[in-house]
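Only a part of the assembly is drawn; its chains keep their places, and the rest are absent.
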Amino acid sequence: MKKTHITHDSLLLILLVAATFFFTSSSATSRNTDSKKKPLVPCKKLDLYFHDILYDGHNAANATSSIVASPVGGSGTRTALSPSFHFGDVIVFDDPVTLDKNIHSTPVGRAQGSYIFDAKSTYSVWLGFAFVLNSADYKGCITFAGAEPVTLKTRDVPVVGGTGDFFMHRGIATTSDEVVDGHLCVRVQIRFYECY
Amino acid sequence: MKKTHITHDSLLLILLVAATFFFTSSSATSRNTDSKKKPLVPCKKLDLYFHDILYDGHNAANATSSIVASPVGGSGTRTALSPSFHFGDVIVFDDPVTLDKNIHSTPVGRAQGSYIFDAKSTYSVWLGFAFVLNSADYKGCITFAGAEPVTLKTRDVPVVGGTGDFFMHRGIATTSDEVVDGHLCVRVQIRFYECY
């Protein structure tokens, strides 16, 4: 009978231990997920717009960006190596960030940095810039770095770091753009998958 | 009696299993924390200085940095779009890194990369550079990328990667600067929160 008895308790024990195993395993995973969120479930989301007006020599007051470099020919003079796609042009920008497509909306921060046309036979840019946010909802900076193949309707760009409310964050930004009131309006939908 | 007996053992079992659950859960979390440190407790810290002397046309021997690009006007000529804040200027630098504010101290490495003035109505820069360290204490590179609003007394800049002793590291650098002996001295206090 003792044997049977042990078997009985052991069975209960094994079942409970098995349940414990699965429970603690998933718990450990979810704790990990709490601190460093995994795909499909962003730990934070943002949906913002920034507005770009390129300097053309006559709009210094309104311009928010400027070409600062372009291909240099063998003689040291500037040359258009791939004029159709602006290959080699470097543009620095200081663009207002808003909650909607209206450039006159109250800005919640600035998009500041540079983009570089880096394709000879299509439009594509390298992006290195930051959102510098200072609103009631968010204070802090977000670093974007990567390729943006602008001929696609939507593009994914890596978000590689942040400060303030975005301390140590990582994620993906989906960008798209349209011309609004004559200027370039870029929508940026950020999904953070690593928050702190 | 068997029922009571089972209840007795089951109670013990449940208590032990419950203890196991909390113990294994926290153990799993701390293991995760061991390999990827979370906020408030940096897994590594550095406190370094770098020294910048901008090329002015007459100091080629001592200069450690140079303007390499600036806004281009509609006519293709260089123009000062926002002269007060150097908007659009791109500066490349190769600055010595030291353990203190003395530019003549033995360097432990170089700060190499570029910064871009990217604000039209205040001073702010985009930073893309690396510490290339080669000292008795540290060998390896650290990548910095992000906004540095230089009008603030201290600024936080994302540290997004590293190599060598800083393999795969991430963290935050707090920068501040002062003029020492006529040159710009930048203090960089790095706290890594992800080490390997």
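As written, the chain order gives the labels A and B, with residue 1 at the start of each chain.
Operating definition for what follows: a contact is a pair of C-beta atoms (placed from the backbone, for glycine too) under 8 Å apart; a residue touches a chain by one contact, two chains touch by 3 or more.
Bear in mind the structure is a predicted one, so any value in this text is a computation, not a measurement.
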| item | value |
| --- | --- |
| Homo-oligomer size of the whole complex, from 2 visible chains | 3 |
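Heads up, the rule we're going with is that only the chains that are shown with their structure count from here on.
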| item | value |
| --- | --- |
| Rotational angle, Cα trace of chain A fitted to chain B, multiple of 5° | 120 |
| Centre-to-centre distance between chain B and chain A (centres being mean Cα positions), rounded to whole Å | 19 |
| Chain A contact footprint on chain B (complex, rising order) | 2, 5-6, 9-10, 13-14, 17, 20-21, 24-25, 28-29, 32, 36, 38-39, 68-76, 79, 81, 87-90, 116-121, 124, 126, 128, 145-147, 149, 156-161, 170-172, 193-194 |
| Of chain A, residues touching chain B in the complex | 5, 8-9, 12-13, 16-17, 20, 23-24, 27-28, 31-32, 35-36, 55-58, 60, 63-64, 66-70, 78, 90, 92-94, 110, 112-114, 128-130, 132, 141, 143, 145, 160-164, 167-168, 196 |
